[in-house]
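A single protein chain has been removed from this complex, and every other one stays in its place.
Our next item is chain A:
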């Protein structure tokens, strides 16, 4: 339905309503389309007046819709009126109305009222992160940074993930301020980005840059750059952190992979205890490996070629530099077939160690185990993103460790090139996270509209350095 342009008289509304097919939902649908078309509030008011006159009451759903319209057009006085009416009519409000009120009021000079409303919501349930966002933005807009920080910590304590807008607001509104506590808070936010592997977008990155450059007396300079493959920053010639885990982290990851990915709730789901023991003995016998290859995955790189041919090429490419290779496969590879020629298989077994799992076992789990057991220098080859194995890990911390380790240790075969040579995308030499050395900061960022898959890391960086 198209909402009318001007406020209508009761009779006119009545006529419109009768023209509409379903009488019960007419008002709701009409208000909805008013929100969509951003109609003038007076039109909505005239509809409500008509409803009030005929029914002697305006329903809660209509009030909320009207409220949404007022919030959309920032009519503060109206918002307050609706709130008064709602408070009088209903004992409690529902979360939708609360978040609308908070959003509407925080944008106005009555923003303190939004804070009290937030307290009201807390009594019943946890407020949404957007409600917090509105309040924090309102507080920082009015230079009440300590209040904003308080709300921010409150939000983190409730396990809510802050929106990037909130974090950006902190940087935007503390520009040029001299406040040691606040500065520490902002550094903490950057470390929060680091810990959670969050990458800021372009405008957020600009806010960070401007804030750094505005710190009085510290003389920060920011540059946008691309990091070389070696991991050296072209601007300040600083070498970025590598993605090696600490000893402790490495052990945690090793333990969790064995416990969650290989065993899980039932060892029989992915392998069997006998098979796993046999594999462990096999690996311990031949340690350490330099590269572990997922044989079946590699054998499918070029679909037009025979599978053993693909594997053969890959092994030849990797074996040149006198490295110790382990190839994981399944038993069916040992049966002569059109895809697996046994003489080729024999030849390959001279160049690398092979372990053949049962046909119904999962070889990926073995891949992870063998690589981790071999030590930090060991890498693995597969095109698999290993997302299902990451999902098996029980907590988010280990999942992040896994991603970090994967970035640094996975060699990916690229299938795009049709040439004879195999192309290997080597593992990253440096870790793609927010990082600092005290007088430099390096912050990876993504463009606002750039499509980035979760497994891709941004290539663009903000380099910040303090010039003496």
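Just a few scattered comments:
In this text, a residue touches a chain if its C-beta (ideal position, glycine included) is under 8 Å from a C-beta of that chain, and two chains touch if they have at least 3 such contacts; residues count from 1.
We adopt the following convention: contacts and distances are computed from a predicted model.
A single chain of the complex does not appear, and UniProt lists its protein name as "tRNA methyltransferase 10 homolog C", one of "tRNA methyltransferase 10 homolog C", "3-methyl-2-oxobutanoate dehydrogenase (2-methylpropanoyl-transferring)", "Replication factor C subunit 3" or "GINS complex subunit 2".
Taking the complete complex into account, A:81 is the one of A:5, A:81, A:255 or A:277 that touches the chain left out. Among the residues A:17, A:45 or A:383, only A:45 touches the chain that is left out of the figure. Of the listed residues A:36, A:53, A:74 or A:459, the one in contact with the hidden chain in the full complex is A:53. Along chain A, the points of touch with the absent chain fall at residues 7, 9, 28, 41-42, 45-46, 48-49, 51-53, 56-61, 64, 77, 81, 85, 87-94, 96-97, 124-126, 265-266, 268-270, 272, 304-306, 309, 338, 341, 343-344, 347, 359-360.
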